[in-house]
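Of the protein chains in this complex, one is absent; all others appear in place.
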Amino acid sequence: MSSPESRPARKSFRACGIGLIALFLFVINVNSSYAGEAPTGWGQWWLPSVRSAHGPAIDSLFLVIFWITMFTFIAVETLLVIFLIKYRNRPEKKKAYFTHGNTKLEMTWTILPAIVLAVLALGSKKVWDEYRYSPASDDPNRALVLAIGQQFKWNFVYPGPDGKLGKYLLFPHPTDPKWPVGADGKDVTFEGVPGPASLPYKLAVAAINKYIDQENPLGKDFADPDGKDDDWAKAPGRGLVLPAHRPIEVQLSSKDVIHDFFLPNFRVKLDALPGMRGHIFFTSNMASSERSLAAAQTIPLDKLSAELDKPTSKDAIILIDESAPGTNNKNKDATGWRYINPSSPRASIIRNGMPFNPDPEVRNQVIQRLKDAGLTEVRITTDPGDWELVCEELCGQGHNTMTAVVTFLSNEDYDKKNLDKPYHPTTAPAQ
Amino acid sequence: MTAIPHSMGHAHDDAHSHGHEHVELGFIKKYIYSCDHKIIGIQFLFMGLLFMILGGLLAMLIRWQLAWPNSSVTPGHPVPILGALMGWEKGYMPPDFYMMVMSMHASIMIFFVIIVLLVGTFGNYLIPLKIGAADMAFPFLNGLAFWSALPAGAIMLAAFFMPGNAASAGWTSYPPLSAIQYNGGGPTPFIYDVSKLEYQGIGQAMLHVVRPDGSNWSAVPVISQFLSQTLFIGFICAYYINVGNKYANRAVAVVLSLIGGVIMTRAVQHVAFDGQSCWFFSVFWLGFSSLMGAVNYLTTVIKLRCPGMTMFRMPLSVWSLFITSLLVLLATPVLASTLMLNLLDHHRFTSFFEPFNWVLTNQIQENSGGGYALLHQHMFWFYSHPAVYIMILPAMGMVSDILATFSRKPIFGYRPMVYAIAGIAFLGFIVWAHHMFQSGMNPTLGTTFAVSTMFIAVPSAIKTFNWLGTLWRGNIRFTVPMLNALAFVSMFVIGGLSGIFMASTAVDVHIHDTYFIVAHIHYVLFGGSMFGIFAGIYYYYPKMFGRMTNTTLGYIHFFLSFIFFNGTFFPMHILGIRGFPRRIADYLNYTSFSDLHNLNFFISMCAFGLGVSQILFAINFIGSWLWGAKAPKNPWEATTLEWETESPPPHGNFHKVPVVHHGPYEYASPLVEEDYLPQTRWVEGADKLVHKH
Amino acid sequence: MSDTIADHGYIPEEHAPDPVVSHGDPTPPGKIAIWLFLASEIMFFIGVLGSYIVLRSGSPALFSEHALALSKPLAGTNTIVLILSSVTMYIAVESAQKHDRAKVIACLLATILCAFAFMGIKYVEYMAKFTHHTIVARESATGPLYVYDGHVRQEGSTRILKGFRVEAAAIPELNINLVSEETVKEAQAKAEGTEAAKLEEKDYTLPAESSISQDISYGPWKNIFYASYFATTGVHAAHVLGGIVALGLLLAHAIRGKVLPPHIEYVGLYWHFVDLVWIFLFPLLYLI
Partner (left out) sequence: MTQDRLNHYADEPHAASEPMPHHDVPYMKVFGALVVLTIITVAIGIFMRFENEAVNVLLALLIASTKASLVAMFFMHLKFEGKLILMIFLVPLALCVLLVVALLPDLLPIGDASLHLFNTPRLMQPHAEH
């Protein structure tokens, strides 16, 4: 059977080609007519920028593997295509070359990949150990935060000035004679009873659920002295605030199902398992303010109004030099602009960022005030400087809404917030 | 276990008389309740293809949602037909529905398409034919495997009609998420309420019989469950009921299977009360079917090889199915056990996987707690990693056969190929935790598993390069099966190489649970297994149905599939490198990923193209059956035994026992005029040639 | 229909010009199949048993405390019963091969009886667990909260608990899922100032439903120890039941005059395997 198939093959290939081009045009067409408000352009196609200390190692490993596999891929596919063309069935050709193999050749292509892979495995172990067994794990200077996932928001607990976390995720049982002690250290009466055990089972369960909902959604043990000064909130969904340029320990747990703590730009990912506590260590080498600043452009104050009218400036943030006299007004401005001090090392963001106020009157007042303060130029950026925490583990129906805003403050600002007391050997104890 | 049908009255007394009494089998035992491995194989084929349409349509829904996510930024695009049917607001798909679609797409594709097609269909069809046996070692057990797969499928489908939706916890069903009953919703039907049909008309009284009080099942799943269970029990009855008279036999069998059907249907409804429990139970049940198949295949290969068919003269497809069966045999039970424990947890009897102090939406859960969520993951992947090789090895085997046939050249390095299959299988058992690098398990354990995972690329390398070696200096015929087989090789390499990224614990930190994984999945499962299946179907179609397929349609189907496949799944690598999370209904919620909207749109368009291309396959499949040219015995001029008998082979396969004289791939042999030397044809010295090279 | 090899048995009609390679292994297919099946059974049991091992090493204290509540004499008897059934099964297989029908029938019967004995004892054991309750309740609205632990029986309209009782406050960190009879007993002894060993079980009339704050029996829901216990022994018991069915069929055949030696051998292998599993379950659950 010589191969008459090759002709229909070519024909159908051509037909497919034409069809495909038509489809491509259609896609582009449909897409642009649909796009409307949707983000345009094809987006960024490579690893997102890396902002953590251990990240570059992961990226270079990625690149090493990328080039090794790319080489293999190209080699294999090229050979394949060459063979297909060169050894295709031709009418004059009667028989293929008769061979059952070649031991030497086969040994080569067994051993070579094995060596390459062994090297990769070793490299991988090194980077992995640096990340998971980071020396930061016993750095007294590390900032600690406990992230507790729940459907579909995060709770963040900071240890407070004592630098120690209390106990969380302890919930009452229907047979407990007493409710857990309250935040003031006194016994609690809830639903008119001293404890769930005073109620019949069904009512006790209902009372406990109500107690959790209203009093203690995180199951905090108020009696634990370590937890007294913790910074926590009943309602989930707070932003995560972390210091930059300082080792961070994130402890992970969950109230209900498995969640995942993923910071794409920091190459950090770990599941938050209910009933267990995970630990990750990393250091950010960029603060949010630095990021905003890096993305900002300088605008003379005179041109600010015009600049803000551009549609691209819709979410613009204005950065002003706080060191200029008169600007230090705590920034409770109606415009909700975020102010930043670009030059001072104490760069800070006041985070009550509302959208830019389009009212020209208000705007002009603000600009006037800035001028009065002696400023001639400001910087402007659309980059708010915070990162997005992504939950990468399927955790239920609202999994795709489970994000949190992550802000990296400069170390001083982090200290000021009293989220924890860093054991800076060099700094004086916080007041 | 020795489930060989004996018509109980008389079978054993004359077990060894080789009398020649011919009792024709009735239509039912010949074509429906058949014990013939070929019929069973074809039954599995239809089952797999039907499920594939469903799985594919679900994939289309996934892509629909991802092309036009309904968010604050962009409006959705009403889903055609389904949107109206479900009464969604403006026809937009809600995110919880997306979760279900995604989970069911994967579950159906993996458990009811790939495994059914590769192991069920080709395992059944090819093993006896290729080793020169008349049938499987246990034909009845073989039939039972198919008929018990049906109820499993029916339970999986029933999930769609359950209150609170079908399973929505991904195909991995990690607890504690999968332990949530009714997917967190109340027990109210979610899907278009078919239960309205229930209490009207004559069906009412009958429905009461098969539907216990308090059952959550609506009419359609109850009826389909009842049918499949009755057919299942009926199969047993068809062979084991012997009261003497033919008609009495039938009557008793029908009555018994109806009774059995009622009992089973009622029992199933107690076990599976919502979508997730349906999922657990269905896969659990399917496991039994797989096990029966595996025991049968292994025994057949060990015992029923025809004279001269030594282990190292078996075609690679049989080798791969043999080793696949070993994987099924040893891995599936572990899945069964974890599914059972999960089911108990789901019913709130136990808490193997739920921690202490477990709270859901601020409600304490009334189970004891104290379990470990990670335990399920370990046991699941202890099965599911070997399972991914269950899903690729048979395809590799068939592709090896096809490549050799159409290169007109012996397979390059036959023995290393066999050892590579065995190596993959062995390593497959010690790599499972590479799915759990970021799950919070012990990081050192991660390193161990990373090393073993890396090394699984070595046997894969042997296979890949040997395939290339087979093509080298061949005489390549570009038939439709060959093109699909070549696509298998090139696409599997891409999928396999992306596996190396993930095998590195450190790189996996960034790409775990992103679309990089989704790209990998589809490159190995669609690019690999599915193209392998296409190749197998095109290759064996003449043998199965006695008709040739249409070549032109085959080419168009292949080229379109190949191009659209790459258009769909290649860009997913890019998404993954960006960190784009998988299993999300709406990525425009994320500021980090909303710029990838156009890329997603492009992917969706290609996916629709991929879906529509499959219609050509369907047309070809059905059309060739009706109008295809009659197939000769050996249309591809191949050497293995299945081509020595007519197309389709008769009941009993061979007219006389074939005798095998040499290896399976003697193409281009210098000893004969033709460029192929069938395994049954004796030529002096052919056997020696193998060892020389 | 034309003749195919199925019509002629497994003998090649033409002899090959070169010597046909034989397959060597003489094991019959049925035996290979049953062993393969047993291999998969091993994997199934290790799934369940492995979970138990892992959970146990995660919470050793809980497990060793609750394991005390299982009845060693009953389980020990069961072990012996099962071993005995293995012997009778073995004799049945042997006599089947010698076509000694009477002996086959007798031995199969003995095996089935042993199996029923095993299930009977299992039933007693299970019932002892299901009637065993831990109850937290108060006798009067203002009275102290008590923990009861013992066996509950219904007498008329009242429920009587035979066991121990202590004030809830006497048990620190009271958790009804984790508390064991031992703990209640010790606490009661301490409260009454006696030794735990000297404490007698007493009948307590349980207060009305509305005063019970929680009531849990020692089923799989009690805690992960009982979950593992019921899962492992339950799966094993299901296998014993399956064995009874298979043995029953063989027995029926034998009584009707047909002794099926290979089938008896295969069921025998299965039966020994069930015994083998129990040999591991027994020490793992009851003794350590």
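The letters A, B and C name the chains in turn, as written, and every chain counts its residues from 1.
The rule is short, and it goes like this: a contact is a pair of C-beta atoms (placed from the backbone, for glycine too) under 8 Å apart; a residue touches a chain by one contact, two chains touch by 3 or more.
Keep in mind that this is a model prediction, so the values were computed, not measured.
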Checklist line | Sole residue of C:118, C:204, C:221 or C:273 that reaches the chain not shown, by the stated touch rule | finding: C:273
Checklist line | Among B:120, B:139, B:221 or B:499, the residue in touch with the chain that has been omitted | finding: B:139
Next item on the list: Quick one: say which of B:302, B:610 or B:638 touches the chain that got left out.
Entry: B:302
Checklist line | Contact set of subunit C toward the excluded chain (per top definition) | finding: 1, 3-7, 9-10, 25-32, 35-36, 38-40, 42-43, 46, 50, 53-54, 57-62, 64-65, 72, 76, 79-80, 83-84, 86-87, 89-91, 94, 97, 173, 175, 178, 261-262, 265, 268-269, 272-273, 275-276, 279-280, 282-284, 286-288
Notebook entry, point to check: Residue-wise, where is subunit B in contact with the chain that is not depicted?
Noted result: 4-7, 11, 15-16, 21-23, 25, 29, 35, 134-140, 239, 302, 304, 330, 334, 355-357, 370, 372, 374-375, 378-379, 382, 429-430, 433, 440-445, 651-652
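The rule we apply is simple: only the chains that are shown with their structure count from here on.
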Checklist line | Between subunit C and subunit A, distance of the C-alpha-averaged centres to the nearest whole Å | finding: 49
Notebook entry, point to check: Which residues does subunit A have that touch at least 2 chains other than itself?
Noted result: 173
Notebook entry, point to check: Which residues of subunit C are in contact with two or more other chains?
Noted result: none
Item checked: subunit C contact footprint on subunit B (complex, rising order) -> 1-2, 4, 12, 18, 20, 22, 24, 134-135, 137-138, 291, 294-296, 298-299, 302-308, 310, 329-338, 340-341, 344, 348-352, 367-372, 375, 379, 650-657, 659, 661, 682, 687
Check: So in the complex, which bits of subunit C are touching subunit B?
Finding: 1-14, 16-18, 20-23, 25, 28-30, 32-34, 36-37, 39-48, 50-51, 54-55, 58-59, 62, 177-178, 219-224, 227-228, 230-231, 235, 258, 260, 262-263, 266, 270
Margin query: If we count contacts the way the header does, which residues on subunit A are in touch with subunit B in the complex?
Written below: 1, 3, 5-6, 8-9, 11-13, 15-16, 19-20, 23, 26-27, 30-31, 34-48, 57-58, 61-62, 65-66, 68-69, 72-73, 76-77, 79-80, 83-84, 87-89, 93-102, 105-106, 109-110, 113-114, 117-118, 120-121, 123-125, 127-129, 131-133, 151, 169-173, 205, 208-209, 212-213, 217, 219, 252, 255-258, 260, 262, 264, 267-276, 278, 387-388, 390-401, 403
